[in-house]
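Okay, handing you the structure first.
Removed: one protein chain of the complex. Kept in place: all other protein chains.
To keep things simple, chains are lettered A, B and C as they appear, and every chain counts its residues starting from 1.
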Amino acid sequence: MAHRKLRVGMVGGGGPGNFFGGPHRTAILMDNTAELTAGALRSTKEGSLAEAERLFFKRGYGDFATMMTEEAKLADKIDYVTIVTPNDSHYAAAKAALENGIGVLCEKPLTLTLEESLDLVRLTKSTGLPFIVAYTYTGLPMVMLAREMVSQGDIGEIRKVEAWYPQGWLADRTEDSGLQQATWRVDPKKSGASGCGGDIGTHAYEFVRFVAGLSATEVSARLTTFVSGRVLDDDFTVLARLCNGGTATVSASQVTVGALNDVGFKVIGTKGRVEWSMTDHLNLQVYRSGQPLQVYRLGGDPLPDSMAGYTRLPGGHPEGFHEALANLHKSIQRQILARAGEATPAAYPHPGVVDGAAGMAFIEAAVASSHASGAWTAVAGVD
Amino acid sequence: MAHRKLRVGMVGGGGPGNFFGGPHRTAILMDNTAELTAGALRSTKEGSLAEAERLFFKRGYGDFATMMTEEAKLADKIDYVTIVTPNDSHYAAAKAALENGIGVLCEKPLTLTLEESLDLVRLTKSTGLPFIVAYTYTGLPMVMLAREMVSQGDIGEIRKVEAWYPQGWLADRTEDSGLQQATWRVDPKKSGASGCGGDIGTHAYEFVRFVAGLSATEVSARLTTFVSGRVLDDDFTVLARLCNGGTATVSASQVTVGALNDVGFKVIGTKGRVEWSMTDHLNLQVYRSGQPLQVYRLGGDPLPDSMAGYTRLPGGHPEGFHEALANLHKSIQRQILARAGEATPAAYPHPGVVDGAAGMAFIEAAVASSHASGAWTAVAGVD
Amino acid sequence: MAHRKLRVGMVGGGGPGNFFGGPHRTAILMDNTAELTAGALRSTKEGSLAEAERLFFKRGYGDFATMMTEEAKLADKIDYVTIVTPNDSHYAAAKAALENGIGVLCEKPLTLTLEESLDLVRLTKSTGLPFIVAYTYTGLPMVMLAREMVSQGDIGEIRKVEAWYPQGWLADRTEDSGLQQATWRVDPKKSGASGCGGDIGTHAYEFVRFVAGLSATEVSARLTTFVSGRVLDDDFTVLARLCNGGTATVSASQVTVGALNDVGFKVIGTKGRVEWSMTDHLNLQVYRSGQPLQVYRLGGDPLPDSMAGYTRLPGGHPEGFHEALANLHKSIQRQILARAGEATPAAYPHPGVVDGAAGMAFIEAAVASSHASGAWTAVAGVD
Partner (left out) sequence: MAHRKLRVGMVGGGGPGNFFGGPHRTAILMDNTAELTAGALRSTKEGSLAEAERLFFKRGYGDFATMMTEEAKLADKIDYVTIVTPNDSHYAAAKAALENGIGVLCEKPLTLTLEESLDLVRLTKSTGLPFIVAYTYTGLPMVMLAREMVSQGDIGEIRKVEAWYPQGWLADRTEDSGLQQATWRVDPKKSGASGCGGDIGTHAYEFVRFVAGLSATEVSARLTTFVSGRVLDDDFTVLARLCNGGTATVSASQVTVGALNDVGFKVIGTKGRVEWSMTDHLNLQVYRSGQPLQVYRLGGDPLPDSMAGYTRLPGGHPEGFHEALANLHKSIQRQILARAGEATPAAYPHPGVVDGAAGMAFIEAAVASSHASGAWTAVAGVD
């Protein structure tokens, strides 16, 4: 394979008020390994073409379907597409990509329904194409390090996982202000069956899977809508039985006034504990029985070989959200290069389509349990 | 009333390995307002008498029943008694005190059963004697300040209370080591129907009552025993519906390896939030909508008049657990002085016998819910 | 020796607005090992006698000279005296105690001048009486643990010590408010040659001696008076050459608005570092080359045998300033018991009269250097 930048497409992510498009573009560009090749960035053809030009995409398209079929014909077609639309378009866009031989990096939650997600799992398996779901916090080095420690058995058998994600921005009727980010998130047609759970609860649950390496088999959930006039939940509390007999609590809220984006987790084993919070995101707290509390600082301690290339700066020079997102792009890029036969370091096992489907299964079970007043409800298997 | 030290009795709290006796003696002595007058400190007569002498009590007794009846005859009888036995003796000792006209400061959980607690409520009301329950963290100034802010409406209507209490000391079979503190806590005859819930879950729940001024009406609970061979729960997770329509989560654990005593709470209202943790116990985090996060530091900011006398040092000179406990003793002493007609500042409304009974009602409902696989279960009223 | 409480005297520490008397009384009482026996608590005879009665001292005296000579005649004379007057009386009171065979626990700075301190050193040596100087922060367990680690060589050879002590309470002309604590501290007749240095700079310097085990041989100092109309310095910055060739910075300030009492230190060796701050006083941060940062938490990790008895509560139950002060009283009490032939654990080597004199030598050298525009100035030896 020639020395070249990877070619990346983008669906959605344009227009004023859009949040995720910008960070993904930064993430794509930041390592100087990929370019913005093709974009279908807005919901109208004219808007989409204009936005692609404004944002220096090489090729603009009026809609994603056209983009996928046209790109598929090109010698220099895009290597993968980044999907950053509201949730209701994820499925169709991802499907179109896969059917045209294009890899996918898709925002979460993966789809509107578990059924759609399972369809994407099947399609991904049959095509063998790379597929990453943007559980962005799994791209943070300290979260990856936590996973490494747990998987090496540093903390023994897992008894309990606590994952949390409080935000405060929907404590009032923010959606009435016309803020685009708020409007679609409280709309079940665009957001899915759970508002708070789908938007941020899935992130919290993914820590159970990614860091602790476990999954929920049954849940007892309480979804609450605190702000009157809102259809979807803005508070999401789930108690889960885990596949290994352990317990997890997954709580997310959009009405915790004053909280910004204070996601975090604690994984408690028989011999130790790892704990991480976004409010102190450069550090990982590790407790091993009989030793003092240890704080692993980004850049201050050696990282496992599996994480090589996933940090960019010397110790004490903080990385952040953009770099985490860039790490997910790095993983799909490494997968693509490996498929192309290019010698490249192994991609870190960031969450893929199966993890996206697992998130949907968790949400659907939580919604059902909450409707049944918290009755224990099985979580569908997705593998 | 003459210028004198108040006279304090103690039941339990002697012997090697005892934890609470020492801190209470320190708390009684620290303000130079009270003396150790009468003690029935151990389970045998000989041990009890020797311990009273060793610990400089003015009068020793062989058992608490004798102490109460004998003291009742004295002109300089004790003003109140501090009960620091394992849970199974609280009821009888408190009853004996009240029946002999002696006030009570009793460790928590108040009794073994709700029924016993309700009996103490009745007896306290009929005698009019002062009764404080040692929810010690309510004596910490920053917790008191949180209560003041909430009750003044600083954070609006309460939507959610999160209270937590992780410890790690029972993550292994600590009780097999012969450690006195562990042995009785895992024994239902001495500890009651819930191990983790009764020991520390009650502390967490009291924040709902004391700080948020609310109570649980229904609970859905999961009590777990992680360490094999143990009868009582060592992990306690409760979701509660509150009397004002809000929600609370109360979680406590004795298997969070590496956690020391990391109790804390978050009270979330429509207009703000107060948050406190023992790991940063000298500070109270307060968020008021539209303002930056504020950190109230002990001694750094003026306190409400209602808290006058409840701090002892200039800012930046840390107070701690002993002072919190001394604050509970201060409150009962102020109540006693007021009853005696002495002009004294008003006692702060620290938790009393009703709050102790409310804690038992909460525990019993949680145990019942957990047996019913988390079914929503009503919490008995206690007032 | 019979089973008895130790008998403690107090000079100063009475009257409204007094700060140190109360904490010392709490410290004396808190372990139930000593009593308030004799007091000369105020500057007038009448006030002194009334205050002794009000504060439940067994015996009141009109002045300290009378107290020392009268007590010396008694069979149950006081074992030691606690001196908590403004600085200008320390020397005379301590001298009177020593000359009457009474041990001394004296507030810092030890005296008004180095000469007075050296006289006390001689007298203490010739009488063999116990003498502790109230560098109270050396009584905090995490500070003691830091000393233990450094003395065991955990961090290698010391290169640098940074000690700091910012306060903000004198940022305005607080002395004009009539606040007793402020008035005497800005008065050279009562406070000595340096205001900020004598009051809090000595605390910071003591970390160099106590924790790092080193002393300054030469200093270059800048003392500043920021608040106009004030005679003494309210800001104190010293660079020191240490006896082992290392460097220290000792900075103290009373005009750091918003700082409460945020004393701390960093000791930097060739192989590691220990760091502690009052704002996080229950934890000690330790870095050993090649390992992650470690946080020793009070009660969370085993302490060396030398510290046995110097903590009182299980992990996570915070101790504070009163306990630190009580630890200094514990050390002098252990010294007294050991002198009396009673088997008692060894007293921890808390700062004594020599350390008090060393503090005065440091202050005098700093004042001289500052007058000479920061010229390097030798620090007098005191041993």
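Structural remarks
As a convention for this text, a residue touches a chain if its C-beta (ideal position, glycine included) is under 8 Å from a C-beta of that chain, and two chains touch if they have at least 3 such contacts.
None of these values were measured; they are calculated from a predicted model.
Among A:101, A:315 or A:381, only A:315 touches the chain that is left out of the view.
Touching the chain that is not shown, out of C:86, C:192 or C:269: C:269 (per the contact rule at the top). Counting the whole complex, the residues of chain C in touch with the unshown chain are 155, 159-160, 168, 171, 220, 222, 224, 226, 235, 237, 239, 247, 249, 251, 253, 255-259, 266, 268-273, 287, 289, 293, 373-376.
Not every partner is drawn; the one left out touches chain B at residues 286, 291-297, 300-301. Take chain A: the residues that touch the chain left off the picture are 3, 5, 19, 22-23, 25-26, 29-32, 36, 53-56, 167, 258-262, 278, 281, 297, 299-300, 312-323.
Here, only the chains that are shown with their structure count from here on.
Rounded to whole angstrom, the centroid-to-centroid distance between chain B and chain C, based on C-alpha atoms, equals 35 Å.
Chain geometry summary: the mean Cα position of chain A and that of chain C are 55 Å apart. Counting partner chains per residue, chain B has residues 258-259 touching two or more of them.
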